[in-house]
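Note that one protein chain of the assembly has been removed; the remaining protein chains are unaltered in position.
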């Protein structure tokens, strides 16, 4: 099985997920209170949805970037890898839903927790895909060594789990954690790993 | 005609179908009864849609995987193959509709039967595509031999037909059959074929 | 400019158009009259939309197929070709809208005429793209000769124009013409050209 088509399919799904999310940003439609919702004030209720969209966009960007490096390093594609990849895409495909629910409900408990659950599952799915690829190449392979101890990959799900728990007390802490993890991935690799060590 | 672009187009359509299905999972919107649908309980009506989504996602994953192997084996692309491929994509494009209808109506008779009809037609369309490719390469070709007696490919439509019939008596039997066929395809090839022989 | 990316972009847009059209096939939602729209009878109002979907799907398949052959024959890509291609994609992108409007209004005059207008414009846009590519290669080129007198390409817009006119008297004649032109393209080339000569 050629890597080529696995990449093309994943690119397609990720590109669609990232773009479909923007559909949750509904153009304000006329209501009885606002016959012509054409002022900046009419966008105010959309602000939380927009902020969540930005956050999810960054996360999907990070996933696309990491996925790219990971699959590039893989030398061949087998069935396990194919299904591990589909499993990851499944959890990522739920991003538009949780993004919309969290944004529309202004970061209240349940939606904020669910967002974390999907983040957690996606992180686990990525970890599985990575393990499948490493297993295929051997622990001593160049790929395995380049991933190394994988601090970020192991730390992220812990943070997501903490965020899910925090949502039941202070949802804004969860949101803070989501932003923090995103920043951790955005800042170039080595320095942060050293700093956090 | 180059195989390359047939694959790219099919990948695109499959990626979009698989992702568009998630739009049937509507973010719960305020109603008169629930002004702020932001509790986990508000997701309860979505559970059947979610389960159907998971099932359809797996089916589309199986189709993508098999399609990949099949087209990879083909040496050239002709008009018959192109139209057989579009015919398959047509039936797969109805997945989001039947997924949404079955999920929203909690697996009642008509939607469950229609789901099976579309599954049946997609299976037939895949069989036609496969036959067109085999015909092109000859019955003694490596491709024809690797497909072999094609137990799963012939057994699946029978199961779908049975599921359509069962929907008029016990829709849950139909759902069980859909899950069973999916599992049959997920479990690696040889063992199950031997077991079922 | 590489042909490669023009093809990839066109494939992407066509794949999305063909798949987005299915969103016009709305899952029947509860109304005051039908609290649980889960019978086959509830699909009856969708039948015209479904039939229009099938027709548009076939047309887009024909366009994809022809587009593929045309671009494959082109040796280089220039700005004129790029914009002629985008112009074609623009008219094709209106297919979901006209498909939905014609289907939902059961083939009444205005929607049926508008469907023909968009078909007509897409045919003209294809003709322009083809002319741009031929101009680039010269009238004596292999490409120009393989296209030949282009009977179908010139006959189709005439038929669409006739269908638009017919819509104001007998919309069913228009629908018949749309089906006829689709069949003309589906049936393999040489025989029909000879028959019609």
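Per-chain numbering from 1; labels A, B and C assigned in written order.
FYI, a contact is a pair of C-beta atoms (placed from the backbone, for glycine too) under 8 Å apart; a residue touches a chain by one contact, two chains touch by 3 or more.
Remember, predicted model here, so these are calculated numbers, not experimental data.
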Which listed residue, C:8, C:51, C:162 or C:179, touches the chain dropped from view?
C:8
Among listed residues C:51, C:82 or C:186, the absent chain is touched only by C:82
Quickly run down the residues of chain A that touch the omitted chain.
7-8, 11-12, 14-16, 18-20, 22-23, 25, 27-29, 36-40, 42-43, 54, 57, 61, 64-65, 68-69, 72, 186, 188
Which chain C residues would touch the chain omitted from the figure, given the whole complex?
1-2, 5, 8-9, 12-13, 16-17, 20, 23-24, 79, 82-83, 86, 89-90, 93-94, 96-97, 100-101, 104-105, 108-111, 114
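The rule is simple: only the chains that are shown with their structure count from here on.
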Same or different for chain A and chain B, when you check if over half of the residue numbers at their contact belong to both copies?
different
Inter-centroid spacing, chain B versus chain A (mean Cα positions, whole Å):
26
Mind checking the centre-to-centre distance between chain A and chain C? Centres are C-alpha means, answer in whole Å.
37
For chain A, jot down the residues that touch at least 2 other chains.
12
